[in-house]
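Read the structure below first, then the notes.
Yeah, one chain of the complex is gone here, protein chain that is, but the others are all in their spots.
We just call them A, B and C in the order they show up, numbering each chain from 1.
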C-alpha cells in the first residue's frame, strides 16, 4: 500500500498498463513531455518513449478518430481529452463511431481497446467551460461504457479494468478532488469490476446514490442526517453505463426511499433514467417520491458556483424532505 | 386551407418566413438548386436568390458554426442538417456554443435567430445511420429549445414559431411521415406555441404521451385499448425543451397512469426525464408505475427494424399491463 | 516551426492559386499510351484480373440498380465511371494493406476477391451477411480481405485510417492503410484532423480522394473554391499527386509510388483521382434536377472500362469474343448469387442485441426476451422474425 492522490493513482494505473502491455498507447493534448495539464501522464513518455506516449495536435475529433482507428488495428489506445467540456468536437467519433463499430460490422471489427480519459466537474472556479459533467450526454449510447471513480483506490482499479475491457470506455475523472482525495492504494496491479455499484454504508431509511466527486457531499449529508436519526444507505454507482439496476433496486426495496445526486443540470441528467427505472422496479415499495438533487438547468456559473453545486446542505435538506413526506 | 403533406407544409413555412423577412436565410447540404434531398427547400433558391438559399460544403460543424455567427450578426439562419444522424459533428457548436451564447456574454450577444431543421427517425429502411432520434442528446442542454411536429398543420405553425423565437431552436422533422402525413393546412401565416403540449384526446384511465411520428402509433394503440374498454388520454408533447410539465401532471393526476413512448433507445431517452419528474409531481396519484415503450438499447437495425420500433402493438400491450397492474 | 528565415519588406500576398497541379495520365481513350509516358509494369494475367474486376463491378452495379427498381433491395449505389480508380488503387497495393473506404469502392473489394455471394448477402441483409443485416445495402466489410466495414457518416474513416496506420507502423509490419473519400467528404473537419495528424506523426497512410465532381447535387464548384483537393497537401508538408481517375494505368502507377513513400519513409501521401460520377448519387437520387446531359455525355465518352479494353486489345491480350464471354459469365454469376441470397432467411432475432457489447448486458437480455415474447404473441405482425421467435 502507498498513499496516493487521485492523480497519482491514475498515473500509476497508466504506468502499470503500459508496462504490462506494449500495445497500450497514451496520447492527447500536452500529455507528452509535459505529462498533461494535470500531470496524469507524467513520466510516461520518459519511460515508454515518444511513440507510445505523445502530444497530439489540438483537435479532439482527430484524437478520437485516430484512437478509433488505432483500436480497430488491435492497439489499446488511452486517449486524453484535456477537459470534459472539450469532448464535444469528438462526439461524432464517440457516439456514431466508437459505440457502433462492433455492431455495424457484425463483429468483424471492433474498437474495444479504446479508453477515453477526461477530467470533469466543477468547484474549481472554472466557469462554463472547465466545469461540465457531461456523462449523461453519452449515457444514451448503447455500445459505450461509462465509469466514474470516487477516490484514488477506485480510480486505479477501475481505470485498469477500463483499459482492459473489450469495449470502448469513457472514464470521467473528478478533477475537483484530483489532489484533495488521498488514500491508501495497493501498489500492485488490480482491477475493480465495471458495471457494479458499491454500497459504502448500509442504512434503513433512505438510499442515497451518486458517483465521482459527488460522493463526498453524499457522505457529509448522510452524516448530518444520522445526527437527526435518519439512517442512510449510501451507494456509489461507479458505472453509469451499463448501470447496476439490481443493487440499487434491492436497496430501495429495503429503504423505501431514494435520493440521487449529480452535478450536471437536472433536465436530461442521468438521475432521470435512474428514477424512471427504479419507480418501475420498486413501485410498491416507495414511501416517497424519488428525489433528485442536481445542478440547476443553466450553464455552469463562475462566481456563484457554490450556489450552483448540489452540496451536502442541499442533499441534507432533500433527505429530510423525503423522509418527512 | 390547402391539402399538404408534411414536406410541403415545411416548404410553405420556409417560403412564408423568407418572404416576410429578408433576414431569413436557408442553407445546408444540397438545399440550393436541388431543394434538399427530401425537397423541403424546393424553389426557395429560385424565389429568393442564391444569397439567401444555398448549398454549403459538406461539413456539419461548419454549417452550424457559420449559422451561429450569422445569427449573432442579426440574421435569421435556418440551417438544415441532412439527416439527424449527421448532426453529431456539429454537437459542439450546438451544445457548447449556440446554447450558451447569450448566457456567457451576459446577453451582449445571442444567437436567438438560429433554427436547425433536421429529418429524424426510423421506419424507412435506413439502418443505423438514417434512422436515429437524437432529441434526448440535446435535451440535457439549457439554452436550447427542441420541437417535434406530428403532422403538416403542426409542422407549419411550429416551424414558423421556431424561426421567430428569440432562442436557438432544434426542429426535428419525422421523415417517416414526410409524405405519408397529409392534412389541411391554412395557407396564411400562423404560429403554434412552443413549450406547450397538446391534448389530442381526453380519457380517464391512462395518459399516453409521445411526440412526432410516434403519435401515429399512440393513436392506433389508444383505439385498440378503447375496444377493450380502456379510456386513454392522448397527449402530444410537441416541445421537448422546455417541456410542458403542468399539462402532463394535470392529466396524470386525473388518470393515475402514464405511458411514454419514443423511438430512441430506452436508457437515457427523454421518457426517463418525464417519468422522473412526473413520479415526483404526481406521487400520490399514481396507480401503477410509469411505463416507457421505446426502442431497444441498441443501435438502430435494418432488417429487423419492425421488431425494433415501439409500435402500436407494443404500446397496446403496455397499456393493458399498466391498467391491470 | 515556420520558416522565418526569409523576410521581405513589401506586403506581398501569396495568390490563392500559387500552386497549380497537373494531372498525371498515361493512357488515352483509344487505348494508346502517351508517348514517353511512365507506365506501371503489368503482365497479362494481372491486367486481366484488373479488367475482370472492373467489368464485374459494372455488371453488379447494373444488375443491382435494376433489382432496386424492382423492389428487391431497398437501396443501391453505383460506381459507374469510377471503376479505374476503385479497382486500380487496390491493384497497386499489397493485399494485406488496410483499406478504409467511403462507400463507392466496390471495385476494390471485387479486385480483392469478395465473391458475388458475399456482395449479395450484404445487399439482401440475410443470415449470411457478415454485418448481420444491420446496415443498409452497400455497407460491405471483409476482415480477411483487410477491408474495413463501410459506415455511413462521411469522413469519419479518414482520421481512423491515420490511427490504423500508426498502429501498423508501431507493429513494424511494413504495411500501409489507404483511405478513400469523395471530394465532398474532404470538406469535413475530420479530413483536416486526419491529414495534419498523419503528417506530424509520420504515419504510413495514403489519402485517396475520388474527385468525381459532385457530392449528391452539390458540384465541386460549390464545395470549394480551390483547384481541387490536392493543393491542400502543402498545408501538411505532404507529398501529393493528381491522377486521371479514368486511366487505370496512371492510377496504378501513382498509387504504387504513393505506397513507396508511405511504407518506405513512413510518410503520408495525398492522391487525388479526377473522375466523374456518371450515375445518380444513389438509387434515391435523380441528377436531372441539378446537371445536364451534355456534361454527362462528355464524361461517358471517357469510360474507363472501354479505355482499358482498348489498351488490352492493342496489346493483343483481349478479343471481342472474350469480351462477350466475360460479360455473359459475370452476369450469370451475379444473377445466380442474387437468387441464392434472396432465398436465405433474415438474421435471427438474437442479432438485435449481439455485438452492442462484447457480451449482451442483462438489460439487453431482458429486452430481447420481452421482444421474443411479444413477437410470439403477434407473429403475423413481425414476419421476419416470427419463425425464430416461435422456435425460441
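Methods note: contacts are C-beta pairs under 8 Å (C-beta built on N, C-alpha and C of every residue); 3 or more make two chains touch, one makes a residue touch a chain.
Values in this document were obtained by computation on a predicted structure and should not be read as measured data.
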| item | value |
| --- | --- |
| Missing chain: touched chains present in the view | A, B, C |
| Which residue of C:235, C:345 or C:383 touches the chain not shown here | C:235 |
| Residue, one of A:201, A:254, A:281 or A:314, that touches the chain absent here | A:314 |
| Option touching the unshown chain, where B:35, B:65, B:174 or B:203 are the choices | B:65 |
| In chain B, positions touching the absent partner | 25, 51-52, 54, 56-57, 59, 61-62, 65-75, 77, 89, 92-93, 96-97, 100, 102-110, 112, 142-143, 145, 166-167, 195, 242, 245-246 |
| Hidden partner chain, residues of chain A it touches | 29-30, 32-35, 37, 54-55, 57-62, 85-86, 88-89, 125-130, 266-267, 296-299, 301-304, 306-308, 311, 313-314, 317 |
| For chain C, the residues touching the chain missing from this view | 1-4, 6-26, 34, 36-38, 187-193, 196, 199-200, 202, 211, 213, 219-244, 250, 253-254, 257-258, 261, 269, 272, 274 |
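Following the convention adopted for this analysis, only the chains that are shown with their structure count from here on.
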| item | value |
| --- | --- |
| Distance from chain C to chain A - Cα centre to Cα centre, in angstrom | 39 |
| Inter-chain centre distance, chain B versus chain C - centres from mean C-alpha coordinates, in Å | 35 |
| Approximate Å spacing (C-alpha centroids) for the pair chain A, chain B | 30 |
| Residues of chain C touching at least two other chains | 134-135, 139, 151, 153, 189-190, 356, 361, 363-364 |
| Interface hub residues of chain A, defined as touching at least two other chains | 61, 89, 92, 96, 100, 103-104, 142-143 |
